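Here is the structure we will look at, set down as structure tokens.
What you see is the complex with one protein chain gone and the rest in place.
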Amino acid sequence: MINITTNDGNPVEPFLRSDRMPHIWCPGCGIGTTVNSFAHALIDSKIDLKTVALVSGIGCTGRVAGYVKLDSFHTTHGRAIPFATGLKLANPKLNVVVYSGDGDLSAIGGNHLIHAARRNLDLKVICVNNLVYAMTGGQTAPTTPDHAITSTSPYGQCEPAFNLPHLVEAAGAVYVARWTTFHVRQLARSIGEAFQKKGFSFIEVISPCPTLYQRRNKMGDGLDTMKYYKEKSKVKHGAPTSEIGLTMNGEIIVGKFVDRDRPDYQSLLHAQMVESLGDRYVEQDDFEPQESCACS
Amino acid sequence: MEFCPTKVLALSSAFNSKGYHPPHVVEPEKCSGCDLCGMYCPDFAIYGQRIAEPKPAAKPKPEAGHES
Partner (left out) sequence: MKADPRGVLTGTHFLDGDHACCEGALAAGCRFAAGYPITPSTEVVERFASRVPTVGGSFIQMEDELAASITLQGAVWGGAKAFTVTSGPGFSLMMEHIGYAAMTETPCVFVDVQRGGPSTGLPTLPAQGDMMQARWGSHGDYEVIALCPNSPQECFDLTVKAFNLAEEFRVPVMFMMDEVVGHMTEKVVIPPADAIEVLPRRHTQKSFDEYLPYGTNGNQVPEIAHAGEGYGFHVTGLTHDERGYPSMTPQTQDKLVRRLQTKIRDAADRITLLEEDGIAGADVVVVSYGITSRVAQRAIELARAQGLKIGKLRLITCWPFPEERVRAIAQSVKAFVVPELNLGQMVREVERVAGRHARTYAVPHAGGSVHHPEDILKTIVEASR
């Protein structure tokens, strides 16, 4: 049952499946911190939790679905966004959040990412970017910075990395922001803003993977990485997304880069149908649960 | 502990059930109620709580996590 009771306990506790704690994430991992920000955003936005559905893919970040006390779906690798699309189209009243990792969303899921942004589907995508495929042992991802060492690029990565905010802005997203796990309050605020926005919202959160990425690249532990985020990040709201690519030890430009208005997919669909069909257009029913059938 | 602006927390010498030294509250009177500890903790083990007393205080859970 989802409810928030005001009690003396941890305010984040009602959002967590406490019967599954402790979680599987490593010491120093930032995913738990992002979930904290997410929970605070839910509290502050006073959103009806019944209407929030969370969809994740596969990977360390994908495990978020299993720890939040919401209608949550742990789907297949790269396909959280199309699943979320189906959920939203069948029940437009849902607030559908896609919570997944950089490899899941931009590599195997890349096609779905750009099409969902193009369509401007009303989805809130939280992309935790730890610069590798963490769960499977720290392989190169499309976001791994130049020269970084990973398990599949033992001599240093040489492919140019994706600049995710730039990619999704070009594809059509209406809200694009980037923070790190150091920016807990700003992240919570961004998530709250995304909930208010109708259309495709994308929030990238740079996060440490001390067990794999940081260790292999001799960048210290989770705490060292947080200090690095603190020192090297620069808040530049509205910065052109083409200029905010990440490098191995360089600056991290954070902030809210895109906040624009475009009609979302469902508004466009509705308008088109009304224009073409007029009276013949029948809006989709609410799919109310019918009486359970009495078959064995 | 690193992020507490008023240095309320320190590593305890005790072990918790996962084999780590959890942070514990050493100077509660210095807590400013900012809840940064609560927001940063990736294990959901600590949170700030305002109590009806002259000053707010930080209140960590007895152990950082427990077996389900």
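Think of it as A and B in the order they're written, each chain with its own count starting at 1.
To be clear about the criterion, a contact is a pair of C-beta atoms (placed from the backbone, for glycine too) under 8 Å apart; a residue touches a chain by one contact, two chains touch by 3 or more.
Computed from a predicted structure; not experimentally measured.
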Displayed chains in contact with the omitted chain are A
Touching the absent chain when the full complex is considered, from A:38, A:83 or A:99 | A:83
Absent-chain contact - pick from A:12, A:35 or A:70 | A:70
Residue list for subunit A contacting the dropped chain reads 1-2, 17, 19-20, 49-51, 53, 55, 65-66, 69-76, 78-79, 81-91, 93-94, 111-112, 115, 269, 273, 277, 280-293, 295-296
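In this text, only the chains that are shown with their structure count from here on.
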So in the complex, which bits of subunit B are touching subunit A?
-> 2-3, 18, 20, 36, 38-44, 46-47, 49, 61, 64-68
Please give the residue numbers of subunit A that touch subunit B in the complex, ascending.
-> 8-13, 16, 18-23, 25, 27-33, 35-37, 40, 184-185, 188, 223, 226-227
